[in-house]
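In what follows, a structure is listed as structure tokens, so that the remarks can point back to it.
Only a single protein chain was left out; the remaining protein chains are all shown in position.
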Amino acid sequence: MPLYEFVPRRSNWHAWLPVLLGLLLFPLLVQSEYLLNIAVYAGIYVILTSSLNITNGYTGLFSFGHAAFYGIGAYTAAILATRSGIPFWLTLPLAGIVASAFGAAIALLTLRLGGIFLALVTIGFQEIAYLVILNWVSLTRGPMGIPGIPPATIWGVALSGNRGYYFLILALDTLVLFLISRIVTSRVGRAFVAIREDELAAQSAGIATFPTKVLSFVVATFFAGIAGGFFAHHARFVSADSFRLDETFAILTMLIVGGMGSLPGPVIGAVFLVVLPEASRFLAEYRGVVYGLILIGVILFRPEGIAGVPGIIRTRGALSRAEKPSAEEGQPA
Amino acid sequence: MKEGIMKRRTLMRLLTVLGLAFLAAPSAWSAEPIHIAVSAPLTGNFAEYGQNWQKAINMAVEWINAAGGINGRPIEILYGDSKSDPKDSAALAQKFTSDSRIAAEIGDFSSTASMAAQPIYDRAGMVQLSPTTSHPMWAPGSPWSFGIVGTQAGEGPFMARYAIEKLGKKKIAVLHINNDWGIASKDYFIHAAKEMGAQILGVESYFETDKDFTAVLTKLRGLKPELIYVPSFYNEMALMSKQREKLGWTDAVVMGPGSLYSPKLLELGGSSVNGLYTSAVFFPNDPRPEVQKFVKGFEGKYKATPNMFAAVAYDAINLMAETIRKVGADRKAIRDELAKTKNFPGVTGKINFTERRDVIKDYRHLVVKNGQFTLFDK
Partner (left out) sequence: MLVPQLINGLTQGSLYALVAIGFVLIFGTMNLVTFAHGEVYMMGAFAGALAMTVWHLPWFVALAMGMAAAWVLGFLIEKIAFRPLRTAGHMPPLLITIGLSIILKDLAVILFGAENRPVPSIYEQTIRVAGIQISVLQIVILGVAAGLVVLLRLLIQGTKIGRAMRATAQDHEAAYAMGVNVHRVFSIAFALASCLGGAAGVMIGIYYNAVYPVMGAAAGLKGFAACIFGGLTSIPGAILGGIIIGVVENLTVQFLASGYRDVVAFLVMVIVLVLRPQGLLGRKLRTV
């Protein structure tokens, strides 16, 4: 079975259980706060990349606004925790809910647009979200960011070191990946893929494409919001510039490099691209250059990435439908 | 048995020291260094300020180590580049506080970055001595935080008196950088200016990354102020002044706090910054011997006159070294001794901490004349 078809099941426990056990033992072998910190960041990006994969990979809707939803989640948690004293176990789901509410609004407004136009609107939304966070000083403290976010708590005990956060994000990653695997193997997940492959055919096969696409967006942005909520309680400080277009591009690069449309792809991409720059400190100032070259190399020579569905980036569905607006043609396809 | 362990330990330590001395042969130190961390913007928008710190701190450390270090131990600085980004300064704080070698920290540059790292130093119990953070709420925020540049609570009213009593300008507009420092700076100035009977015609803000000031200057010009007060840094002030000149707006006086005081402002701003009023806690022509030693040394080493940012960093490292000389490299002892500082002869004036752990400074009136900062004496 090729890697991109891998889905964890009870029957293939011998493949995923050792990995999970290894990850559980990792912090016992590694004492360094610094290394654990990198591992926690990798965990956050696993959620971000895997959730972006739902829209961009499975459903073929190219969103360029993921960092905005991530930021909305982070700010939701930060504001609720610092102003209203709401505890961590409530701010986390609320962060997801608020982000997915924005996701739903954007989806309802824009999903009638196809391919590249959706990408453009989400870029616009990404920039607007950033600028509103920056300007709405009374709510977000604008360019100063929100300091003093309380740490995450488990059964009333506040986490102090990265070891606690490591186990927390590991649990969260396991939960999120489990939920995503259940979604994509369900009827809804097959509808996502059908829309990506050929929207018209999906429609004639009786799939309600518009609600399905909205659902895909809502699920993806919900998990992005959760990642944001975790980030806020881990970094204990949020500021607008963590959630700019660059961040969307970074998440997108992880997804492309790891591979779209599969479960392992985004996980591999996220871990690889978080660890690589840290492991190659000597590359310090060339970090962006290395990122860019890897992205270009992958697109040119292995468009499906490390573990993506082959040919996905060129499928004829919503990803690459060539539409060109003109007065004669009226609305884009 | 116990003796045996002791002996073995001593032997190990001796071997380690010998090994280290061998490895670090050129420096010829026999004792372990004292580590002080510096969190500063070495790259990014504020890189020039951080590099000024670095120059001054490196020179001071060179001098201290050349004179035998601190009780025979050399100082070693561990720099961390925060870009003055609160995210990075908080991450550096994690790294520094978990490194048991580090005795204390100097930094960060902006109020926003320092305040984001504050809870981490507070929790870990490590001194955070900032050369430049001047937000009045900063130092009181933690018993481990110290500020030596003075606060806006002192400088704001000083500048307001300068504008209203010395220059006689009562119609004032304000254009401030939109961060913790800029907002505090604006608030204290406006509060004092209003009490002195001035009229604030308008308040505008800009972001650290802005380069285009034509629109906001055009807007302020329409209010016809006699004076614009601009809490900003020299980079933006230089751009602002040039753009103001091009718009032909010459009938208002420009004034800003001591953050503007740098030879770089003159270099970047050229003729457009003539007639700009500012203040300074450090002035290179000050005849005091400690100032002249610093200025001569800096000019000899770097072929440039030190600015205010270099001066406060120089004071910060010397004060830290002096404190450690008295009580050793214990984190808690450093804090307690630092709080007791009496009349430390800094190049930016005598340092005495208030109970809020900040400093009250003597400011001087400056004005730019013919491309030079000169003392204003009228």
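Chains: A and B, in written order; residue numbering restarts at 1 for each.
Definition applied: contacts are C-beta pairs under 8 Å (C-beta built on N, C-alpha and C of every residue); 3 or more make two chains touch, one makes a residue touch a chain.
Computed from a predicted model, the values in this text were never measured in an experiment.
Looking at B:T214, B:N285, B:T354 or B:T374, the residue that reaches the missing chain in the full complex is B:T214. The chain not shown here is touched by just one of B:L247, B:A304 or B:L375, and that residue is B:L247.
Touching the missing chain, out of A:L35, A:L245 or A:L276, is residue A:L245. For the chain missing from the display, the contacting residue among B:W53, B:Y206, B:Y314 or B:Y363 is B:Y206, taking the whole complex into account. Listed here are the subunit A residues that touch the chain not shown: 62, 109-110, 113, 115-117, 119-121, 123-125, 127-128, 131-132, 134-135, 142, 245, 249, 252-253, 256, 285-289, 291-293, 295-296, 299-300, 303, 313-314, 319-322, 324-328, 330-332. Even with one chain removed from view, subunit B keeps its contact list with that chain: residues 43-45, 47-48, 178, 204-207, 209-212, 214-216, 218-219, 221-222, 235, 238-239, 242-243, 245-248, 268, 270, 272.
Following the convention adopted for this analysis, only the chains that are shown with their structure count from here on.
Look at where the CA atoms of subunit A average out and do the same for subunit B: the two points lie 39 Å apart. Taken in their complex, subunit A has these residues touching subunit B: 33-34, 37, 134, 137, 142-145, 147-148, 160, 235-237, 239, 241-242. Per the touch definition, subunit B reaches subunit A in the complex via residues 85-87, 90-91, 94-95, 98, 112, 115-116, 118-119, 123, 178-180, 183, 207-208.
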